[in-house]
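Omission of a single protein chain aside, the complex is shown with its protein chains in their original locations.
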Amino acid sequence: MNKLKFIALALASVCTLSLSAQVTYKASYFGVKSDGSTLNTRSIQKAIDHISEQGGGTLEFYVGRYLTGTLNLKSNVTIQLHEGAVLVGVTFPYDYTAAGDTKAIICAEGQENIAVIGKGVIQGQGTLLLGNVQTQINKGNLKESVAQASPALISLKNCSNVKIEGINLQNPCGNVMVYSDCKDVTLSNLAVTSRQTANSQGVIFSGCTGFSMTDCYFDTTGDALASAGTSTNVNISGCKTPNGKQLKAKK
Amino acid sequence: MNKRNLAALLLGLLCLTQVSAKDYNASLFGIKSNGTTLNTTAIQKAIDYISEKGGGTLQFYVGRYLTGTLFLKPNVTINLNEGAVLVGSTNPYDYNLETPYCALIYAKEVDNIAITGKGVIDGQGRALAYNMMDQIHQGILDDDLKYDRPSRRRPRGIYLRECDNVKIQGILIKNTCDWVQTYDQCSNIVLDGITVDSKAYWNNDGLDIVDCKDMKVLNSFIDATDDAICLKSHDANSRCENIEIRNCVARSSASGIKFGTVSAGGYKNIRIINNKVYDTYRSAITIATPDGGQVEDILVDSLYAYNTGNAIYLRIGKRWMGEGRSVGTLKNVTIQNMYCEIPATKPDAGYDYEGPIEDLPRNISPASIVGLEGHDIENVTLRNIELVYPGGGNPNYAYCGLKPADLDAIPEQADRYPEFSQFKELPAWGLYVRHAKNLTLENITFKALARDYRPAMVLQQVDGALLEDITYIEPGGGKKQLHTYKTTGLVQKK
Partner (left out) sequence: MKASMTKLLSLAVALLATFQLSAKDYDVQDFGAVADGIALNTNTIQYAIDFIHENGGGRLVFHAGSYVTGSIYLKSNVTIHLERGATLLGSTNPLDYTYEKICAWHSLIFAIKQENIGITGQGVINGRGFITANNRLNLIHRGYNPGNDLITLDRPREWNRPQNIYFRECKNITIKDITLRDPASWNQTYDQCQNLYVDNIYVDSKSYWNNDGIDIVDCKDVVIKNSFFDAADDVLCLKSHSFEHMCENVLIDNCVGRSSANGLKFGTVSRGGFKNITVTNMTIYDTYRSAITFAAVDGAHIENILVDGVRSINTGNVIYLRIGNRWSRGKEPVMKDITIKNVYAEVPFHKADAGYNYEGPIEDLPRNISPASIVGLPEYKIENVTLENVEIVYPGAGNPYYAKVGLTPEELDGIPEQPDRYPEFSQFKELPAWGMYIRHANGIHFKNVTFKALASDYRPAIVLDDVNGGTFEGMQYIEPNSEGKNQLFDYKSQNIEIK
């Protein structure tokens, strides 16, 4: 009886989860603007919070330019960037916060079942942002190193069941993607271009359990792939750089 | 014949303006210039009154005149004197939303109308669109929010349908909510010296000429988020005919000068002379007939394009054909005296409504002339043209080689929206031609600033091509720059 009940409950909760994951929200519902000049950080963040609180779902961005600072992705939320949708990083250094040690446009710490998918773009405006970062450091207002203060595009720490799929990642101020202490990360079909700032690395991962990257292209000024610390169950295949070199996980 | 027609038309217009000589000041009708009083009914009364009295000019002097939809009436000229701004209401319900192609200024079957002067029409389109968005999300306005934007009934700036003798002169039109100005099945139209600055929202076409006859667009500057100067054909039984576009400058986050996308009837005798295109996301000139339209006798002469994503795109497609209709034709097109620079970076970067970044990867695309199997593009002549490309096509990023298998694998995409980028990677860096007949290339220079893995030109399934005086410039050199495949009747001179 109890067992049956438990199974029924488990089934029900599975159903609920899969159901709620289907819920989609258009960005405009939360007043998010695609005009390239409205800073949408708070509206998008409220949208993510709301969707997560409602049990999860997909926040959909359609064609347009969505200016934003750091967004903290929450459990069971998928960001879908449809073709032509661009998340544009704002050029003010103080609009960014970090997950772990790395600032980024998309941050998450301790979240699960999160994803960024679609044919759209995350764009870092690296040159402009770096200029502002350096100005702030030179004036003594920002007491961080350039590296610390340069946001990546994606920085995830201690997250599990992460999917980054299909999107184009362009011109961060710092490195492109950083994953630390994550579990079950899947990256696929990403086109990565980072040529605006020096030594911008493509993907840095450390302490991950289950890290898969397939069919990605990296055109970066720094190493396309840098792994630090120990990660286990790493699978990298079909990923290459402009000179045609296939990326391999370093042992 | 045409020339004579136009001369007659001009004479006719001159006479007309003299008939409707009487001036009426806006204040006579209680119209307020404070920018906050909604004047819709007062301005409409003025237009109706002037028309009933036999015509005349409604004079707006410096000030801001807030209004919703105005319906033009016969023999009425709206003259916006310097400093006068006709300001579109930001309340969607101030517009004729239930009429197809609702607009701030609307007329259907009205003759002898004009909007003139050095004043401004400001659609306040972004605020208006945001207000529509609120009404849609609140369930009051019905709309499916395609692409997460109000997709129907966004008011245009000017929409004139089946009007004869139209003059639009001198004014600045800015920031409409949808297309800026549409002339649909109108005749005897002159647009002269107007400025369009419309980057307020999506689909801000600069100028839409739909199935019009005997039209001149002269000395105008058009900067728009969507196609800048756009000829369309909505009606299968109608077409654009005898149209001249001369001395204009265009900037667009889509195409500079475009035929289509909707092209049901077709285009005949269109002359596009001495125009400039800059900072434009897509093609300097796009001629597309995806919906069965017949395109013929097109002259593009002296087109200068800087910082433009693509130079030339000619395309036959098979999209909205309807029953019993056949695929369109595209023939007798001459493009001459053209110079175009294509950048490595996004040409419209930094504009609020940049053209959409499409799914990548794709190296810089060539100019393209692409018909369909069994529907060749015929008699295209390109003459005295220089195209400057960034080059740098990297096969590890995206690749389309020259092997038969590669070339045959390029999809036909008959029913896709026609864009120069639609095939993604193409096998040439300068010009790609497929399904064409009687192609003439004369004195053409292709220049790549960096080495590209592709040849400059690929002719694929071309029937008859005369190539004369073709120059290829690419760092490194020593490369076969012309590749032909399934091509017959190729004649190369010099």
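Descriptive notes on the structure:
Here the chain labels run A and B in written order, and each chain numbers its own residues starting at 1.
The rule we apply is simple: contacts are C-beta pairs under 8 Å (C-beta built on N, C-alpha and C of every residue); 3 or more make two chains touch, one makes a residue touch a chain.
Small disclaimer: the values here were computed from a predicted structure and weren't measured.
Here one chain is not drawn; of A:39, A:226 or A:249, the residue touching it is A:39. When you scan A:34, A:132, A:175 or A:241 for touch with the missing chain, the hit is A:132. Considering the complete assembly, chain B touches the hidden chain via residues 134, 137-139. For chain A, the residues in touch with the chain missing from this view are 29-31, 37-39, 41-43, 46, 50, 69, 92-95, 132, 135-136, 139, 141.
To be clear about the criterion, only the chains that are shown with their structure count from here on.
Here chain A touches chain B in the complex through residues 26-29, 33-37, 60-65, 83-84, 86, 119-121, 168, 191, 217, 219, 240-244, going by the rule given at the top.
Note for the complex: chain B touches chain A at residues 126, 130, 133, 137, 145, 147-149, 201-202, 351-354, 356-361, 394-397.
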